[in-house]
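With one protein chain removed, the remaining protein chains of the complex are shown where they sit.
Chains here go by letter, A and B, matching the order in which they are written, and residues are numbered from 1 within each.
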Amino acid sequence: MEWVLFVSQLLNGLQLGVLLFLLAAGLTLVFGIMDFVNLAHGSLYMMGAYFCVTLTSALGSFPLAVLLAVILTFILGIAVELIVSRHLYQRDHLDQVLATFGLILFFNGAVHLIWGPEGNPIALPDYLNGRISLPAGIEIPTFRLVIIAIGLAVAVGLIWLVTKTRMGMLIRAGASNRRMAGALGVDIRKLFTLVFALGAAMAGLAGMMIAPITEANIGMGDDILIVAFVVIIIGGIGSIRGAFIAALLVGMIDVMGRSYLDDFMKLIMDNQSAETASPALSAMAIYILMAGILYFRPRGLFPPRHR
Amino acid sequence: MHPPVRLGVRIAVLLALAVLPALTGALDQPFLLDLALRIMILATAAVSLNLILGYGGMISFGHAAYIGIGAYAVGIPAYYGEYSGYVQLPLAIGAGALFALVTGYICLRTKGVYFIMITLAFAQMAYFAFVSIEEYGGDDGLVIEQRSEFTGIIDMESTHQFYYVVLVFLVGALYLVSRIVNARFGMAVQGAKDNDQRMQSLGFDTFRYRLACYVIAGAMAAAAGWLMGNYNYFFSPEMMGWTHSGELIFMVVLGGAGSLFGPLYGAIVLIILEEQLSSATVYWPLILGAILIAVVLFARGGLEGMLAKLERRK
Partner (left out) sequence: MRIHKMGLISVATAAIMGAAVLAAPALAADKVKIGFVTTLTTPAAVIGNDMKDAFDLANEHIGGTMAGLEIEIIYEDDGFKPEIGKQKTDKLVKQDDVDFITGYIWSHVLLASRKSALDAGKFMISANAGPSQLAGKLCHKNFFSTSWQNDQTPMALGEVLNQRGVKSLYIMSPNYAAGKNMAAGVERTFKGEIKGKDMTKWGKDAQLDFSAELAKAKASGTEAIFVFYPGKAGGAFIKQYMQAGLNESIPLYTVYTVDALSLPKFQKAEMKGVLGSLATQFWSPDLDTPQNEKFVSAFLAKYGRYPSFYAAQSYDTLFFIKSAVEAVGGDLTNMDGMRAAMEKADYPSVRGPYSYGNNHFPIQNFYLREAATDSEGRWTTKIVSTVYSNHQDVYAKECKL
C-alpha cells in the first residue's frame, strides 16, 4: 500500500502549500507594490489566530469566529498601515526591517500581556474534527481538507481579483511600475491601505486555519515568516502566480523530504549516518532550493516585468 | 565652526571602555565587565557587518553564521585537545573567509532583497548542518574548559587581559574599516553601491571588489566569533540562528548604517536596554518594540545621525 501513503503525503503537502500561499500572497503584494519589507506580516498571522481563539470561546461557533476574526484582522491591518507602515514606504529597506521588527516585539509583548504566555487551543466542532475516507483506504482529517478547500478558494478569488478587476489592474500596474500607476491618477494611498489590509486578512486567515491544529502561540508568526519569505523569493516578488506555485513547491518538498528522505539516504549510506543526515537535509531542503533557484534565476521564477 | 560632538563622543566611549576594568574593580561591579565584553564582541561583529551593509549596500541576513564558525573554530580543536591560540585564531579567520568566499560568489550574483534572502539561506544551512553533527553536541552545543592559549604572551583566562584582547580587536576592526572605506578599494565598493553600472564602465570589476569586501567582513566576524567562543566557554548552533543575524543588523541600523562608530553605539544601547528591561519586566519586548519603531520613525540615521544633528544645531 505504498501509494496510499504517497497520496496521503501529497494531500499533506498540498495543505501546507495552500497555508503558505495565504501567508505569502499578502507579503508578496505588499513587497511588490509598496516595496515594503514587512517582517511583521507574521504578527498579523498570529493576531488572526488569537482573535479567533477569543471569538470561538465567546461565540461558541468556529465558522462564525473565523468570519469575524478575518474582519478584525483586516481592520488591524488598516490600523498598522496608517500608524506605522505608511511612513516607511519611502525609507530604505533597512529602516523598514528595524521598524517592523519592533512591531514583532510589540505584538509578541502585547499578546503575552493580554492572553498570557501559554498556547491557546481552539476546539473544533465535531463535524470538523472527524476524518473523511477517500477511495482505496485513504483517510484524511476533515479539517485538513477544509484548509485545502479554503486555501484554493482564496487563491482562485485572488487571481480573479488581480487579473479580471479594475482594482487588480491597478495592483498589477503598481507592482510593475509604481510611478506610472501614480501618474494615471490613481489614489495610490488608498490602494496601498487596501492592499496592506487585504494581505493582513489573508495572513490572519492562515493563522486561524493552523491554530486548531497547533494552538495559537506567541511568536508563531516569526517561525513561519522566514518560510513565507522563501516562498515569495522563489516565486518572484510581486507575482501572485509565482507565490502560488512556489508555495505548493515548498509545501511538497518539505513534506516529501520528511517522508521519504531517510529511506532514500539509507540507499546511499549506512543506517546510522542516514538517521543523522536526513533530518538536517530535509530542514535545509527549502533553503537549498532557494539558493539554487536564485543562482540560475537571480530574481525568482516569475518576476513581474518592467521593474 | 560647529563643535565636534561626534568626535567627543567617540573619544569618550573608547576612553570609558579603556578604563572600565579599573572602574569596575574599584566599584566592586565585576558584572559590568561581562556586559561590556559581550557588547564589545558583538560590536566587533557589527562593525564588520557595517562594512558590507553600511558602506557596500550588501544587506547580509546571515552574518551570525560567521560568529558561529569562529566559535566552532575554538571549540572543535579544543574538543581534540588543541588549545593553542596560534591554531584556533587563524583557523577561525580562515574558515570565515572561506565560507564567505564560497557563499559570496553565489550570493553576489543577486541584488537587493534577493541578496538578503540568499545570505539567510546559507546561514540556515550552516545552522542545520551543525545541529545534525552529534559529535560536537548537536543542538546542545559543547562546553570548553579553557580559552585559547598564547603561552607566555597573554593569559586569556585572566578577565582583565581577555578584556583588553577584546578591546584591541574592536579598535582594530574600527581602524581596518576606516582604512578600507577611505582607500581606493573602499571607494570603488561604495561607488558600486550607488551606481554599479557607472563603476563598471569606469573599468572597475565591481563583482571582485564586492566579493573581496564580503570576504574581509566574513573573516572579521569570524574573529569576533572566536572571541565569543572564548568568552562564553561554550558554542552551539544557536549562535548562527537568524535572530542573531537580525540583532546584528539592528545594532548597525540603530547606531547608524555607514557611519564608522554607529555599530558600536548600537551594540551598547541595544544590549544595555535589553539587559535592563528584561530584568525589570517580562513584558520587555513590548517596550523595546515601541522604542525601535520610534527610533526609525523619528530619528533618521540612527544614533550617529542624532549626534550629527546635535552637532549642526549648536
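Throughout what follows, a contact is a pair of C-beta atoms (placed from the backbone, for glycine too) under 8 Å apart; a residue touches a chain by one contact, two chains touch by 3 or more.
Here the structure is a predicted model, which is why all the values come from computation and not from measurement.
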Can you tell me which of A:Cys52, A:Ile122 or A:Ala201 touches the chain that was removed from the display? A:Ile122
Which residue among B:Ala16, B:Ile153 or B:Leu202 touches the omitted chain? B:Ala16
Go through chain A and note every residue touching the omitted chain. 1-2, 4-5, 8-9, 12-13, 15-16, 112, 117-119, 121-123, 129-131, 139, 141, 143-144, 210, 212-215, 217-219, 222-224, 226-227, 255, 258-259, 262, 275, 279-280, 282-283
Counting contacts across the full complex, list the positions on chain B that touch the omitted chain. 3-5, 7-9, 11-13, 15-16, 23, 27, 29-32, 34-35, 38, 131-132, 134, 137-143, 232-234, 236, 238-239, 241-243, 268, 272, 275-276, 278-279, 282, 284-285
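Keep this in mind: only the chains that are shown with their structure count from here on.
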Here the gap between chain A and chain B, centre to centre from mean Cα coordinates and rounded to Å, is 32
Partner chain B, residues of chain A touching it in the complex: 31, 37, 84, 87-88, 91, 93-95, 97-99, 101-110, 112-113, 226, 229-230, 233, 237, 276-277, 279-280, 283-284, 287-288, 290-291, 294-295, 298-300
Could you list, by residue number, the parts of chain B that touch chain A in their complex? 53, 59, 106, 109-114, 116-118, 120-122, 124-125, 128-129, 131-134, 242, 246, 249-250, 252-254, 257, 282-293, 295-297, 300
